[in-house]
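Note sheet for the following structure.
Missing here: one protein chain of the complex. Every other protein chain is in place.
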Amino acid sequence: MPTSRLEAFSDGVLAIIITIMVLELRPPDGPTFGDLADTATGFLTYLLSFIYIGIYWSNHHHLFQLVRRVDGAVLWANLHLLFWLSLYPFTTAWMDETGLAPTPVVVYGCNLLGAAIAYYVLQLTILRAEGSEGVLREALGRDLKGKLSPVLYVLGIASALWVDEWLAIVFYAAVAAMWLVPDRRMESFVAAHGSTA
Amino acid sequence: MPTSRLEAFSDGVLAIIITIMVLELRPPDGPTFGDLADTATGFLTYLLSFIYIGIYWSNHHHLFQLVRRVDGAVLWANLHLLFWLSLYPFTTAWMDETGLAPTPVVVYGCNLLGAAIAYYVLQLTILRAEGSEGVLREALGRDLKGKLSPVLYVLGIASALWVDEWLAIVFYAAVAAMWLVPDRRMESFVAAHGSTA
Amino acid sequence: MPTSRLEAFSDGVLAIIITIMVLELRPPDGPTFGDLADTATGFLTYLLSFIYIGIYWSNHHHLFQLVRRVDGAVLWANLHLLFWLSLYPFTTAWMDETGLAPTPVVVYGCNLLGAAIAYYVLQLTILRAEGSEGVLREALGRDLKGKLSPVLYVLGIASALWVDEWLAIVFYAAVAAMWLVPDRRMESFVAAHGSTA
Partner (left out) sequence: MPTSRLEAFSDGVLAIIITIMVLELRPPDGPTFGDLADTATGFLTYLLSFIYIGIYWSNHHHLFQLVRRVDGAVLWANLHLLFWLSLYPFTTAWMDETGLAPTPVVVYGCNLLGAAIAYYVLQLTILRAEGSEGVLREALGRDLKGKLSPVLYVLGIASALWVDEWLAIVFYAAVAAMWLVPDRRMESFVAAHGSTA
């Protein structure tokens, strides 16, 4: 199967996830700047989750530049990733409503970790479907960011459990910052070899 | 008419259905793991419905690989399917909010059954629109899964009515598990004959 | 400009409208069939609005089969139509929550009328943008349904104001039934002359 419909469906789901989180941002209770300031936690968690979904969309976009064909297993590996991402509004809202209590921060980190693992599984599934032709494998290289992210998430979860929930947020934000630096691997590879999509 | 816009619209509707169900998942009332555990029923029903919508999307995707042209009747058969699927968030939320009471489990099963029948009607409508050329008919083969699913749904509905609602959930989950095994018919057919889309 | 992005955006908006109306369908208050029966009005109005949006999507799809290029005026005529359609969830919910009180039924009829006029304006705008080449003009023919619909809506609105709100629903449903019969004009035209899109 060509990848176009998988990409369109993923775009649809990611567009909805990134947008419905704003529905959880309830308008302030009163008409003053003070009331607005009370929603600052919600705004910050919204911003963080928005950036994460943006990163996944951007990486997904780069990834499928180098994928020609998908099979049923790739469809489900992709749905598995979308499932984890679809929980972001839920865990973000819980973290926000409890004012960044430790447990919700831990659960949010587990959600981030689950999505990172699902993305890794998706890459593996694509690599297996591609077989030995391996254009993607070469482009992925050592995938340092992909391997460092879960470590940072686990450190964040541990911080929320035993140290401080704000330290966890720092770890989570560090992963986002790391990915915000654009992933040049795919782009330089495409520039050098041409897209296969 | 070509199938591209029907596929894009269906992708849009399915992407929204699969994502808005998470809006029904209200964040836990408190900040502890115990509060999170109280939402377990909601989480399980969400997971089940997510998998169902994923299955319909995947099957729809496979199906339209072999469809070249659609007419007005196919458009409406497709909208009819989308209507039944659009009720999933409603019946899922009811089942969740009542803690899996028998009647909501029956109604959820009727919803699943309605969608399965609508999918069957969609296949028939496409076959009639395709005429005697019959590439799809050959690829569908005996359609064992498609014929077994309604039987299992009816058994589930009967279980919820007269035996136990958890037995019904087992029957419903069995259908999902049966379909999660990728539908190789279309793929092997496409591999052998090439896509006509 | 080609029509592809206008069609994709319209598909997105229509997919969301048709799906978010189900969010207004609150799950029944209790776990019995009697509680479900209490939501019957909501279900009927949801079904009616679902069919309307389905009709607009189907007609929009048929219409743009014969449109090659759009300009800024067509973009805005299309957004104008989408605006009226985006109010359906609002007027449907009001009609439902008041148990089909006369005023909401009148306002719902005005919403239907507004969308019908907007669709008519969209057709005119496209015809003007197309110029004297006039493939679409020929395919539209006398546009009997398009001219009959506003008359029936006005009769429905008048019924709700001075006779009975259920008579109004009958008029509204009559329009839906009239359009559910597939619009063969475009299809037969495309069959005879080939699509220009």
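Labels for the chains are A, B and C, by order of writing; each one numbers its residues from 1.
Convention: a contact is a pair of C-beta atoms (placed from the backbone, for glycine too) under 8 Å apart; a residue touches a chain by one contact, two chains touch by 3 or more.
Fair warning: this is a prediction, and the values are worked out from it, not measured in the lab.
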Candidate in contact with the missing chain, chosen from C:Thr41, C:Asn59 or C:Ser86: C:Ser86
Residue of C:Tyr46, C:Phe64, C:Trp94 or C:Tyr119 in touch with the missing chain, whole complex considered: C:Trp94
Per the touch definition above, residue among C:Ala73, C:Leu124 or C:Val151 touching the missing chain: C:Ala73
Absent chain, residues of chain C that touch it: 1, 5-6, 8-9, 12-13, 15-17, 20, 23, 71-73, 75-76, 79, 82-83, 86-87, 89-90, 93-94, 97-98, 101-104, 107
Where the unshown chain meets chain A, residue by residue: 7-8, 11-12, 14-16, 18-20, 22-23, 25, 27-28, 30-33, 36, 47, 50, 54, 57-58, 61-62, 65, 180, 182-184, 187, 190, 195
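We adopt the following convention: only the chains that are shown with their structure count from here on.
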Cα-centroid distance, chain A relative to chain B, in whole angstrom: 26
Centroid spacing, where centroids are CA-atom means, of chain A and chain C in whole angstrom: 37
Residue list for chain C, restricted to those that touch at least two other chains: 12
